[in-house]
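Only one protein chain is missing; all other protein chains are in place.
Chain IDs A, B and C follow the sequence of writing; residue 1 opens each chain.
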Amino acid sequence: MSLVCLADFRAHAQELLCKSTWDFIDGGADDSVTRDENIAAFKRIRLRPRFLRDVSEVDTRTTIQGQEISAPICIAPTGFHCLTWPDGEMSTARAAQTADICYVTSTYASCTLEDIVSAAPRGLRWFQLYAQPDRLLNKQLIQRAESLGYKALVITVDVPVPGNRRRDVRNNLDLKANLLLKDLRSPKERYSTPHLQMTPIDPSMCWNDLSWFQSITQLPIILKGILTKEDAELAVRHNVQGIIVSNHGGRQLDGVAASIDALTEVVSAVAGKVEVYLDGGIRTGNDVLKALALGAKCVFVGRPILWGLAYKGEHGVQKVLNILKKEFHTSMSLTGCRSVAEINRNLVQFPRL
Amino acid sequence: MSLVCLADFRAHAQELLCKSTWDFIDGGADDSVTRDENIAAFKRIRLRPRFLRDVSEVDTRTTIQGQEISAPICIAPTGFHCLTWPDGEMSTARAAQTADICYVTSTYASCTLEDIVSAAPRGLRWFQLYAQPDRLLNKQLIQRAESLGYKALVITVDVPVPGNRRRDVRNNLDLKANLLLKDLRSPKERYSTPHLQMTPIDPSMCWNDLSWFQSITQLPIILKGILTKEDAELAVRHNVQGIIVSNHGGRQLDGVAASIDALTEVVSAVAGKVEVYLDGGIRTGNDVLKALALGAKCVFVGRPILWGLAYKGEHGVQKVLNILKKEFHTSMSLTGCRSVAEINRNLVQFPRL
Amino acid sequence: MSLVCLADFRAHAQELLCKSTWDFIDGGADDSVTRDENIAAFKRIRLRPRFLRDVSEVDTRTTIQGQEISAPICIAPTGFHCLTWPDGEMSTARAAQTADICYVTSTYASCTLEDIVSAAPRGLRWFQLYAQPDRLLNKQLIQRAESLGYKALVITVDVPVPGNRRRDVRNNLDLKANLLLKDLRSPKERYSTPHLQMTPIDPSMCWNDLSWFQSITQLPIILKGILTKEDAELAVRHNVQGIIVSNHGGRQLDGVAASIDALTEVVSAVAGKVEVYLDGGIRTGNDVLKALALGAKCVFVGRPILWGLAYKGEHGVQKVLNILKKEFHTSMSLTGCRSVAEINRNLVQFPRL
Partner (left out) sequence: MSLVCLADFRAHAQELLCKSTWDFIDGGADDSVTRDENIAAFKRIRLRPRFLRDVSEVDTRTTIQGQEISAPICIAPTGFHCLTWPDGEMSTARAAQTADICYVTSTYASCTLEDIVSAAPRGLRWFQLYAQPDRLLNKQLIQRAESLGYKALVITVDVPVPGNRRRDVRNNLDLKANLLLKDLRSPKERYSTPHLQMTPIDPSMCWNDLSWFQSITQLPIILKGILTKEDAELAVRHNVQGIIVSNHGGRQLDGVAASIDALTEVVSAVAGKVEVYLDGGIRTGNDVLKALALGAKCVFVGRPILWGLAYKGEHGVQKVLNILKKEFHTSMSLTGCRSVAEINRNLVQFPRL
């Protein structure tokens, strides 16, 4: 079967991967209400296309944190890429570099940051941090990333404790999986035998701790997982440089709003003071357009990247990104947007139901 | 099985046609959300019938652009009728002439305009244009149509680039199909071996280009594909004579409103200055009544005509049109409307949900 | 299987009856949207029960047009009862008399009015009229019914032309069915061989004709099929004594509101000047309670009576009526209503959706 849309890659990955890996990637927390809402909420939004505007030239380029990317479609941090392709994040990084977009490397990458950078030295990359209870380990990780050329620090705020993913519990994931987590080991251990190691996350982290992070790095700090205006205002007040509106793909707290439904509240609250991004539920170019129309500066894509990896490693990820970028280009053409700057709130409406 | 409603013709056509042709006709863009919404939105609207009004005589006649038609039910432009019946648009034209309604011939007709006119010389016809990058070709096409007795020029605005129809991509439609497109070839080529030729459309066309079209033809100009009040106001300001509210049967930009849901916005914006028509989702006489109650002067029917062609050519199209006209007559009788002029906004409501 | 609710009788009847009869009874017009909405709309309404009110004695009795009935649950006019049970309406009439409720005999009864009255001489009955083009025939029918002790004349307004019931068209119902329509024949013909005869209905009847009906009978006149405030106001102005809010079980114009959704509009418009009744979608005692809370004086039940007839004739109808009356008694007890007079608008709400 030819793979012509991201949903095709999902079906293909489900066939290729073993059940416990598929469940780990695909599962949501509890009843997966929010995971499914992420998709459904996009479908409820209607586009308002404008015509006769000369779209012979459409430019999808934009910037995030001052860096140009070829389209507002980047790679969200997800862990353990070696579960789906042998050299894991190295393939992901190469595909991102080719596509000229940003790849956010996860704390739970199965390759070392050094290997990832070597694989694609010219790519734009951000580093995502799960704050560890050991402050020194945080400092080492962040400064290592900074010195390797990572351009921003993404701190995930929605995992003070792990979400309740039933399929992983049923699969007894801790025992069976064979995950690599080299970055969180000491240099000595880093190249030892791989094994599963989801290190404890620091549940005590709070707003006041942000100043410590700001003191140890020059990187812009972006909070990932903000869903309310109250937290968005606190983020601005604590001088972060960006917010990723995200519900962790529905994997943390079930029953929260779809990320696209939470976006408007956060965008209003920050009032343009920092860049706002979104992940969760992006499956077509129209979804990208809707997110930008509602105020996102760019979107991040999670699970579809893993589907691409499972399909054909670097080339699979490239194919996923190319489809999404091509669809987004078509979406812009069909709504009369010649540049990303022309995408605005008038392009969308919520339907009468 | 007897065919008693348009849905029966759909089921029948799906059995008769080869997969790639069926997919080409039936498919929508991307996830086909809008294609399905076109149908669902009609079902959400409620009729408010009036009784005891003497409906012993019900007259379905009306006019479009000053020409009388037997009912406000005409044939939307669709391409490649030879895919579903050997002599294609010639059968369609004959059925339209018998039904005394308007047939809009597509730029992508598989028969020549001359053959279509010869087949049904007394029928009311409009010509639909996909603007070509070559201005001369546009001029030749339009003037040829005008001299053949076509009564209006319908310019499609919602295809600056082709929509993303996954089923056609999967079927590799470009290679397998065997489509006839005689009108877009030079006179010499016109009768050569048929082959698929979807000529490039002009993505640069914009509002200012309308005056050029107005300078080369006396025909009233009707824009097809307008979905917003902003574009409707621009259309009026650029002196067009009509608007067809349409989302191209859900085949261009997925995620736009159902055409019946966009109708009210456009009707309000034009404030009676030009005639407004609708296509998309018409499957019963009640749908026709709802569209007229919300302000459409007439409706255009697309896919069901192809289902009729596939069934029995001219006689199949006649049967489809007769069912729809008869149903519309019944709808008028059961709501107390003795003439099309009596159909008004009070006949419909949107349900409490 | 024991039959414990009306839905059980439906399933049973579907097994017992031949396809064309089942389709005739069960079918709705066009897509059957309204037929299904009649059921769904009841399910969307929420009850607000009141407790601790001493419901040791609950009285379901009420009156319609001044006549006492044992519960506000009566039998709607439906035609051709001999299709489902040999002696047809005679069984229906006996069950209604036993239940002490009103039975509305249809113009399309398969038994004569005389036989129906003989079968159950003490029952309360109303006569439903499909106005015939021949005024004399109307006069004879009405005066015959009046002299036989019928207590009201129900004039159906929503059939100026027959609805479009696809299943009947597919089944070629006119030819195959073997229906009895004795009342519409001359006395001489009345006892001749039965055959299908749906006589033409008068589509020209209008508001001004009501005075003629009022001039030939002393019976209160009730209009069946009113769905809008405009028609409800006209009905009051033309001095009718009652309105049955009805969409003909979804068999006439598809796409109108569920009858329970139209009830409030009609009740508001008549402002207590005449009694308002409802049919369409009543399947449980809670449905009866909801209809009364929204202003209906009583409800009429159509298809479930035919299911009861199909099950066991008179005893089947009795069982259907007993279940519904018992459920309604329970509904009153569980909402703290000791008499029908205590049922009011505060008992219901429409849910937040």
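Convention: a contact is a pair of C-beta atoms (placed from the backbone, for glycine too) under 8 Å apart; a residue touches a chain by one contact, two chains touch by 3 or more.
Computed from a predicted structure; not experimentally measured.
Within the full complex, the chain left out of the display is in contact with A, C.
Considering A:Leu227, A:Ile244 or A:Ile305, the position touching the chain not shown turns out to be A:Leu227 (whole complex). By the touch definition given at the top, chain A reaches the unshown chain through residues 30-31, 33, 157-158, 160-161, 163-164, 166, 169-170, 172, 203-207, 209-210, 225-228, 230-231, 234, 252-257, 261, 350, 353. Across the interface with the omitted chain, chain C contributes residues 1-2, 4-5, 43, 45-56, 284-286, 290, 327, 330-331, 333-335, 346, 349, 351-353.
Just so we're on the same page, only the chains that are shown with their structure count from here on.
The chains in contact with chain A and with chain B alike: there are none. One finds 60 Å separating the Cα centroids of chain A and chain C. Of all residues in chain A, none touches two or more other chains.
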